[in-house]
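What you see is the complex with one protein chain gone and the rest in place.
Chain naming follows the written order as A and B, and within any one chain the residues start at number 1.
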Amino acid sequence: MKNIVLGRYIPLDSVIHKMDPRAKIIAMITLLVAIFIDTGYIGYGIIAAFILCAVFLAKLKLDFVWKALKPMLFMLCFLLVINVLVLKTGYVLVDIFGFKIYSDAIFQTLYIVIRLVLMIIITTLLTASTKPMDLTIAIEDLLSPFKVIGVPAHDIAMMISIALRFIPTLLEESQRIMKAQESRGVDLQEGSFKEKVMAILSLIVPLFVSSFQRADDLANAMEARGYNPGGKRVRYKQLKFVLRDYIMLLCVFGLVAGLIATKVTGIL
Amino acid sequence: MPIEFKQVSHEYSPNTPFAYKALNEIDLELAEGKITAIVGATGSGKTTIVQHLNALLLPTQGEIVVVDKTIKSTEKPKNLKALRKQVGLVFQFPEYQLFEETILKDVAFGPKNFGVSEEDAQEKAKEALKMVGLDETFYERSPLDLSGGQKRRVAIAGILAMDPQVLVLDEPTAGLDPQGAKQMMGLFEMLNKKHGKTILVVTHDMEHVLDYCDEVVVVERGKIAMHVSKEEFFEDASLMVKANINPPAIIRMRTMLQEKGFAIPNTVLSLEALVKALKKGVA
Partner (left out) sequence: MKVIELKNVSFKYDEEYVVKNVSFSIEKGSYTTIIGHNGSGKSTIAKLIMGLLEKEKGQIFVDGLELNLENLYKIREKIGIVFQNPDNQFIGSTVRDDIAFGLENHCIPHEQMDPLILKFAEKVGMLNYLDSEPTKLSGGQKQRVAIAGVLAMYFNVIIFDEATSMLDPQGKKEINELIEEIHREKNITIVSITHDIEEAVKSDYVIVMDKGKVAMEGKPEEILLREKELIQMQLDIPFTLKFKNELKKQGVNVETNLKMEGMVDALCQLNLNK
C-alpha cells in the first residue's frame, strides 16, 4: 500500500501546497483543456516547462513524478506496438526484412505519450500538493453554483469525506478479519477454485456486516450531533482566495489563451 | 513445555521510516495445562506476542517452539496448517468472523479447511457447540441473528472444532456485560479443567485474572516485565502499582485495611480468608 504514488498526498511546505485548492482545480482543468487542444510540439514544450516549474515550486522530487508515471509504461508500450502494426502512413523509417515501420506510427505514438504524460503529471501535482479533505471542500464549493440545477454539492462532498475518513479504518478491519480467518485455516494463496471462493467469501461477508454496523452507528452519531442533510450549516473550513491564487490563475489563463491564439492564427 | 519464546524480537515495517519494534528479545516459557493471563497496557505488545503463536506474524529475530514445531525468523514454516490446527487463536470481537448461512456450517468451516471430511467436520462442530453450551436448536439458525454473547460462543466453537491443544484468546470478554463475561471465563476454566486445554488469555480485567488464571505474564514496552504465579502476583500490591495495573477490589480492600493497622497477611486472596484474618485481628 505504501508504494502507491498515484493520488497520494505528500505533506510539504511549499507555495503550491498553500494555494487555494479551488484555484488548483481550476488551473488543472484549464491546463487539461489546453492539452486536449492540439497545440503542436512547441505548445506542449511550453506547457511542459510550465508544469515542471510548478513541480519544482511544490518541492516534489522528480523521482516521485517518475514513480507516478511508471504504472503507465505498460500501456504506452502496448500503444506503440498497436500503432506500429496498424498505422502504415508517412514515410518508411526502418525496414526489417520487409517489415516496415512508418514514421506516422512513431510520431503519433510520441504525440499521445506526451499528452498522457503531461496529464498524469498535472493531476499528480494536484493530489500530491492538496489534502484529500481540502479537495473535497473545493469540489463542494466549485459545484455549489450547480445546486440550482439539482446537483447535491454538499451531499457529494460529505460522501467523499466520510469515505476518505473510513478507508484506513476499513483497511485495518479487513486485515484483522483476514488474520482471523487464516487462523481458521483459510489459505488465500493456494487451494482449489471452490476453496478460493470460500476464502474470499469469508472475508467479504464479515467486512460487509461490520461496515453496515459502522454505517448505522455513524448515522446515529451524525444525527445526534445535529446533522440535518437538507438543513443549513456553517462550514468550519472556509477557503479564501489570496493574491498568489489570482496570480497563478492569471498565469495559467494567459498561457492557455496565448496557446489558443497562436493555434487559431496559425503561427505555430 | 508446549510453548517457548527464545530471544524473540518483532519489528513492524522494518527498513522504512515507519519501523517500530513491538517485541524486544523476549524469553518466555508457557506451562502446559494451565490458564495464563497476559496483561499490560494497550500497545505494550500483547497482541503481537499472541499472533506469533500460530505464525500469523513471524519473528524478525529469534525462534519460537510451539508444541513440536519451531517457528524461525529465517524461514516460513512449511507445516503452517498443522501448526494452526494445534494453536487455536480467537481474535478480539471474534463475532465479526462469522459468515456462513448456518451456525453449524460456520463452526465446521475450520476443520474442513484442515482437510477433515464433511461429515467428520459436522461431528466436530456439534461437539464444539456442545462445549460452549449451544444445543441442537442452534444448528440451523443464522449466526447473524444471535445476541452478542452467543455470537462470540459460536466463534469460539469455530476454533474449538479444530481441536487445538492450545487455545489463545485476545480480550475475549470485551464488550460483554459482567454476567456474560463471567460465563465466558467459566467456559475457559471448564475447557482447561475438563478438556485439558492449555489456555492463554489476554485481558485487562484483574478480577478475572484473580478468579480464573494460574499464571500472570506482564508485558511492558515490548519486554516481559514479569512472569509469576497468580499468588505471587497478587501478594505484592506494589508490583501491580509498578505495572500501572488497577488491583482487584479485594486486594484494594486488603491494602486499605492494612493501612488502617489491621494485621492481614499478603497471602489473603479471597473474601473468606480476608474475613478470617480480620476476625483474628479483632479477637
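In this section, a residue touches a chain if its C-beta (ideal position, glycine included) is under 8 Å from a C-beta of that chain, and two chains touch if they have at least 3 such contacts.
All values derive from a computational prediction rather than experimental measurement.
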Per the touch definition above, residue among B:Gln7, B:Asn244 or B:Thr267 touching the missing chain: B:Asn244
On subunit A, residues whose C-beta touches the chain left out of the figure: 132-133, 161-162, 164-165, 168-169, 172, 213-214, 217-218, 220-228, 231-238
Residues of subunit B in contact with the chain not shown: 41-43, 147-149, 174-180, 204, 244-246, 249-250, 252-253, 256-257, 260, 262, 271-272, 274-276, 278-279, 281-282
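Going forward, only the chains that are shown with their structure count from here on.
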Residues on subunit B engaged by subunit A in the complex (per definition of touch): 13, 16, 18, 51, 54, 56, 81, 84-85, 88-91, 94, 96-99, 109-110, 113-114, 144, 158-159, 162
Residue ranges of subunit A in contact with subunit B within the complex: 2, 173, 176-177, 179-187, 195, 198, 201-202, 204-206, 209-210
